[in-house]
Every structure is written in structure tokens, then in C-alpha cells.
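I am attaching a structure below and will ask some questions about it afterwards.
Removed: one protein chain of the complex. Kept in place: all other protein chains.
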Amino acid sequence: MEAGSLAIEMRAITKRFPGVLANDAVDFDLRPGEIHALLGENGAGKSTLMNVLTGLYRPDQGGIWVQGQAVAFNSPRDAINRGIGMVHQHFMLVPTQTVTENVLLGLDKPAFFIDLPQCDKVIADLARQYGLEVDPRAKIWQLSVGEQQRVEILKMLYRGVQVLIMDEPTAVLAPQEILQLFDTLRSMVAGGKSVIFISHKLDEVMRIADRVTVLRKGCVTAAGLTAAETNKEKLARLMVGREVLFRLEKNEQPAGSPVLEIENLAATNDRGLPALRGVSLHVCRGEIVGLAGIAGNGQAELAEVVTGIRPATGGCVRIHGEAMVGEGSRGGEERRVRQVIDAGVSYVPADRAAVGTAPNLSVTDNLILKAYRKPPISRGWSIDRTAAHDRAEELRTEYDIMVPTVETSARLLSGGNLQRVILAREISARPKLMVAMQPTRGLDVGAIEGVQRLLLEQRQAGAAVLLVSEELEELMSLSDRIYVIHRGEIMGEVREAEAAQLGMMMTGTRLAEIEAGGRPVR
Amino acid sequence: MTTAGTRPASRHKGLPFSIRLEPRLDQPKWLGPAVSAGAVLFAFGLGAIVLLLVGGNPLRAYGYMIRASFGSLGVLSDTITKATPLILVGLACAVAFRMKLWNIGAEGQFFAGAFAASAVVLTPLLPAETSPWLMIPAMALAGILGGAVWGFVPGLLKARLNVNEVISTLMMNYIAVAWNNFFIFAVWTEGGFQMSHMFPRTAWLPKLADFADRLPELRGLTTHLGLVFGLVAAVIVWWVLYRSKWGFEIRLIGDNPRAARYAGLNIVRNTVLVMMLSGGLAGLAGMSEIAGVVHRLQGAISPGYGFTGIIIAWLAKLNPLVVVPVSVLFGALILAGREIQPSGISKTIQGIVLVSLIASDLLMRYRIRIVRRGAEA
Partner (left out) sequence: MDPIVILQAGVASGTVLLFATIGEILCERSGVLNLGVEGMMLIGAMSAFSIALATGNPWLGVIAAILAGGLLSQVHAVIAIQFQADQVVSGLALTFLGVGLSLVFGEGLSKAGAVALLPAFSIPVLSLIPVLGPIFFTNQCVLVYVGYFSVPIVWYFINRTRPGLHLRAIGEFPAAADALGINVARLRHFYVFVGGMLAGLAGATISLAVSPGWFSEMTTSGQGWIAIGLVIFAQWDPLRAAFGSYAFGALRRLILDIQGPAQLLGVRNPFFYNPYWGFFLQMLPYAFTIVVLVLGSRGAVGKRLGAPAALGTPYVRGQRGI
């Protein structure tokens, strides 16, 4: 293989962080005009490797060649100058600025004064050329997630990148939008660009990639496999290192009486815009009810209203028949939340670090976050620290929380361990209703299995579980019933779910329309 | 470790090694006090340089300062007397800072407490013949209430309207001083001087010197009952913060307000209550100073105690018990600093201490590693 025939070549890349070896002598190459997938579970080192390639990190060892020439990047700007750009998983867009301003950010031209109307036109033309329609004058916070992703791609195209790196681009897209994205990528590649596609989703990788490289725990387990040379099971094993079961053990059990009843719920989001427009659903004892939907369609607000953190502007929420929120309920936020907690509701929030835990308090303190008000932890006005410590030790063993001592600060814990702390806290309270928001996001496969097993155990024990997740496969394998939410309304409820059907509902087609239209469901 | 960001390698080209900072994985117990002590030493070092720049002699100045504050029983007592209001103000700041409420208004709350306590005596709410057993507690209560009211206003503004408490408490400082001045000059003035009448004897806090007829060694010692207020308050605040349910809530809100709401805590109410507690402590300091030291209400009752309290709280790493010895240190600094020329040097050293402390906080979170070049690509 001649050096000149590769667009990118990375040899023996090693990168260390305190306590973890993120990349261990990784080799990676990219041919011109190909879509090369970088596969691995969370924490395998894919993002780190790409951050090295784009100049965000400097490798401890190893070298990079672009079109045969050795390069050393000191900053993202160097990488962009050499034609390498990344579309991040978490968008790097300034919400209060317009599309044009975001695209122009960081460039040396225009030199000083900005002629906005002129730039708007240039960017609109570029967008049209690549089929990425978006209004240059719109502010980012006004755009949908799919449109924001288009802005990110435009940013890179405007700078003339030849190598485009997409970091988990489909996490926030509906199935139809994913197809559109794939079309865009294929047409870019046909025009001479190369794409690196980072993902942990096996289906997509098999569909879109020309070649696949698999990382596991910082090492390459398979380099440059073509689709012909592999299949989903092989890739899964390369990713995880052992047989991966794709179906969980879930036995049929009849659901009991309703625990959570939501009727016509309405609420606004932080910006004052309506987030929930008349949502009705129910969850019974002993069942897992899934809520599918693309991020930002009201799921977060729904969870916050049910758990009392957000007020409702209409409708009501009843737990065990008693009105907690909305009509018939009383009290301000604090009382609502306490009432809900006292009624036996547990909440696993989506944002572990920002909402679910207090980073500088100890693991013990985090474990008694809600339990400190009642005996045995509470004793009159004070907290019984011995009782708290003992409880923390119990939970540490039971839930396998890896931490030097229970007095360690929570901020030093890994994502998986933090989630175990939250689950330990919420499940040990023996909840009657559990609201779980994205409980497996960002975790590695072993931890994901653990969380899913715990959810099923709760279902077995008779709890009602409301599971909100962006992973359709997870919802389909765990849930007894699935609701789909879109722009604050329920599009439908299904028992035996199919991905295509769910996908249509997630993008705004009601179940009734799908069934009435008689359209064949692929 | 979830967050893994190394800082870019040092840009000192040409050196055979590079200095890198890495996030710490643990925090040994000795780290906090060591860092604080280091910051203080560094501050005195820099202060020495400043003194040299203006033509002073640091060694002589520091030597004098040590003698002037700890040299004899008499000056030690004076140091403790100076430290007494500092303990209370330090506690006031520590409590508020625990909840990330930046109470810069301890100075104004101090004045408000002094005003309220004086009002009891000078209006007079209680006649001069009242037994001290009633007068002193009444004044103390008034002092606490006055300070609490002065803390309540910015607390409510912050809780309900999200008004920046740094500026609102600071503005209240200026307002409190002007308010007090009005009463000193116009209402309670004595013979047109800038001070009120002297308080009746029953409104004086007993001091050690009062017992000199029984124990001659106590003669001239100015340490007064306010010290007891301070020590008791320190223990109570410690218990509240670390052992009580309310303290747990305060620490939780201070660490992560969103998690606190998730757990069902009322941030609005706690904000107001903590500001009132903080203000009350500072107000008690004000009462203690006028009833124990000057025995009248006058304009100059605080050489910036409120601001020194901020530094004390920070140096004590917000631990109520540690506030006590740190206050003694600063009491010494203020006492001795009065005699030092130039007069701003004491304030400068306080500023340097605070700067060093904050900068040294870095060492609490990161460790320094020296990496040989050549090991990198």
C-alpha cells in the first residue's frame, strides 16, 4: 500500500489520561472516497482517537499522516487547515447567534467588519449545493436538532474540509432523518470527500460503512473490515469481547391496577413555550411502559411534571388515584416534590451529574439524598451519621459501586458508578412507580445490561416503570407497551412495536393515520 | 474519572522537561491545612516585598507585629478582644458561603446589629436601671434581629428575583453606615460629638478586668463576654452544618441547587433563612463590639471586620471550628497593623492572603507533574 493512496494514516497512537489508558498503540487508516466506521462501546476510545486527529488532544506517542505527509496538530485550527473537520455529537453551536455567525466563527475572513447580508447569501448557496436546507438568519436555538446538525456540517464544508468525521450523528435523529443523513454522506463521498463515522450502533454501521474498525478498551480488535467480511454478531463480539445476548429474559405477566394516571397534561418549558399539549397515558403495577421520541419533544418536561419538579399548566397527574399535580393538588414546588417522593415515586434523571447527584458531597450523602428526612437516618433535628454510613456500605455491596470508601466525593466516580449510586438510592426506596430517563445513556455494555436487569426486577416485584429512552431497541425489548411522543402530544400507543411504525410516529404521524392510511409497514 | 482533560503542555520550549497539571484522584486530609498555611506564608512574604518597596523593614515590622499581639498577657487579651467580633463575622460568612450565597454585607449587618442593640439602651427601650441579666440578653437579641433584618432584604431579593447578592449586600453596607451616622450625629449625639452617650453600666459586657479585685492578674485585660458568644456560636454553627438535617440541606443546595430541587428542597426559603442567620451572626458581632469595647454607638466601630470575615471564612475552608483560631490570627494582624506604617499594608496583606488562597485552591484539585521531554511525540 503506497503512502500516497491513503487520505489519513494514524500509527501507534497512544493517549493517556490520569487513571486510564484511552488509546493503546492504535492504528487507523482512511482511504479517499470511503465511509469508514469506527465502532466501539462507550469508553472504548473512539472519541479520544478522533479528538487526537482533529487536534484537540496531542498524542503521547504515535504519528499522523495526511495524504502521505506527516503532520502534528497543535489545535483544531491546524487540523481544519489540513482539511480535517469534526461534527461533534454534542453540537458546538452558540445558541444566541445566527447560522451565518456560527459558520463564520473562528475564521480569519472577513477581516474586521462583517457584512451580514452578503455572508447570509453565500451560506445559503452553499447549503443549497449540498442539499442541506437551512435559513442562515435563524438563531440556533430556534432550529430543530436535525437542522442544527446541518449547520455543523455546513461549518465544515465552508472551510473546505476533505475528511469529515461524524461523531454519533444519529443519536438525535428520527429514522427518516437518518436516511437523509446517509444520502447526504453518500453524495459527499461521491464528490471526493471521505467520511469517518463513529458509532456504537451495529445496524447503522452495517448499512452505511464501506469498512469498519473496532476498538475495545483502547485497543484495535479489528481493522478495516469490509461488510462482506463480517456480520452483526461478529462485530458485537469484537466490541465487547464475549457473546452478547440481544434479547433479555422477559416473561409475560399481567399488569395490575394503574399506579400512574396522566390526563390531558399541559406544561411549558424553560423558555415559556408549550412543551406538553394534552398528554394522557397510564402505567400499571408490574409493567414497563416505554416512552419513545426524539430528544426535545417533551419527554424531559413530562418526567419533571410527574415528579413534581415542574408545575403543570393544565390537566392532572394522579398517583394511586390521588392528584399530585394539576387540578386537585395543592402546594408549591417543594411540597409537590416531597409529596411525590412520599407517594413512593423514584426518579432516575437523565443528567446524572447535573441533577441526580451533588458532586462535592460524599457518596454516603448522595445515597441519603432523599432518605435523610426519615428514621433511621434522621433522628429529630439531626442526622445519625453512623446509620447513614452503615446504609451506604450496605448499598455499596448490594449494587456493586466501585469506590475506595463511601466518604469519597461523588465527582470522582465514573459514569457507570454514578448511575449505580443513583439506582441504589432510588431502588432501595422500594418505589411503587419508577420514572427512568435515559438510564443507559453513555454506559458500556456491561453496565447497560445491569441497568436493564434492575428495571426488569422492579417490574417483577410489582413496581410500575415509566421508561423514557432514545434507544428504540432498548424500548422494544424492555417495554410491555410503548407510547410515542412528538411535540408534546402522544401520537399513539402500541403493544407489539415495530421500528418503522415507531419511527413514523416519532416524526409526527399519528397511529390512527398510519392504520387508516393502510400503508404497508416495512 | 469521567472528566478527563489534561491541560496543554507547557509552552516553555527549550526546557528539557514540561510542567503538566493533572486532575487529582483523591484529596489527602493534610492537603487543606497545608495549602492554607502555605498561602498565609506566601502572603507575608509578598507583604514583606511591598514593605521593602516603600522603604520599610519587614523583619522589624513583623517582629514588632508579633510582639504587639502576642508578647504579653495584656496584648494577648487585646488580640482576643479584636478576634471576638471576627469569629462571629467569620461564622456569618462561612454559613452563607456554604450555600454559595456571597454575603459581602457582613459589614452592614454588623452596623445594623450595633444600631439595634444601641436602640435598646438609647431610646431607651429598657431603662438604665434594668438588671444586666435582662439588659444584656435583650441587647444581644436586638443585635441578632437587626443583623437578620439586614440580611433578610438581600436574601429575599435574591431568592425571589434573582438579584445578585454580591452587589445588593454591598449596597446595604453603605446604607447601614449612613443610617447609623444619622442617628449618631442627629439623634443620640452627646454634646455635638460624633458619638452617642455612653451606655449605662448595666449595658456593658463584663470583661476579665472586672474581676481584677479577686484575681490581680486580670487587671487591665479587655477580653469580654463577647468571646463566649463567639465560641458558643462556633459550636452551634458546626453542629447545624454537619450534624443537623438543615445543615445537610444547606450543603446540598450550595453544592448543586438542581439536585436539591430534585430532592424536594425549598431553595427560596432556605436562601432567606441562611441570609438571616448570616446577618444575625454579624449583627451579634456588632452588638458585642459596642457593648464590650466602646460602650457607645459611634461611627468608627469596624475597621472592615465584615470584609476580613470573608477572608477568615475562606482561609478556614468554611469550617466553623477552624474559624476561631484563624480569627485570632487576623485579630493579631489588625491589632498590630494599626501601628504599622503605611496604614494600608494590613489590608494589602489580607488581599494577598485571599489571592494566594484562591490560587492555591488549584493545588487541591490538580497535582503538578514534571514530564521529561522526549517521552512525548
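Each chain gets a letter, A and B, in the order it is written, and its residues are counted from 1.
Note that a residue touches a chain if its C-beta (ideal position, glycine included) is under 8 Å from a C-beta of that chain, and two chains touch if they have at least 3 such contacts.
Every value quoted in this text rests on a predicted model; they were computed, and no experiment measured them.
Remark: the omitted chain is touched by one listed residue; of B:111, B:248, B:307 or B:330 this is B:307. Considering the whole complex, the residue from A:18, A:32, A:62 or A:76 that touches the absent chain is A:76.
Residue positions on chain B in contact with the hidden chain: 2-8, 50, 54, 102, 104, 157, 161-164, 166-168, 170-172, 174-175, 178-179, 181-182, 185-186, 307, 310-311, 314, 341-352, 354-355, 357-359, 361-362, in rising order. Although one chain is not displayed, chain A still touches it through residues 51, 56-57, 75-78, 80, 86, 88, 90, 92-97, 101-102, 104-107, 110-114, 116, 141, 155, 271, 351-354, 415, 441-442.
Going forward, only the chains that are shown with their structure count from here on.
In this assembly, the C-alpha centroid of chain A lies 46 Å from the C-alpha centroid of chain B.
Of all residues in chain A, only 17-20, 22, 57-63, 72, 307-309, 332-334, 337-338, 341, 347, 349, 353-361, 365, 369-370, 372-373, 378, 381-383, 385, 404, 408-409, 412-415, 418 touch chain B in the complex they form.
Within the complex, the chain B residues that touch chain A are 1-2, 4, 6, 8-9, 22-23, 25-27, 239, 243-246, 248, 251-252, 255-256, 258-266, 269, 375-377.
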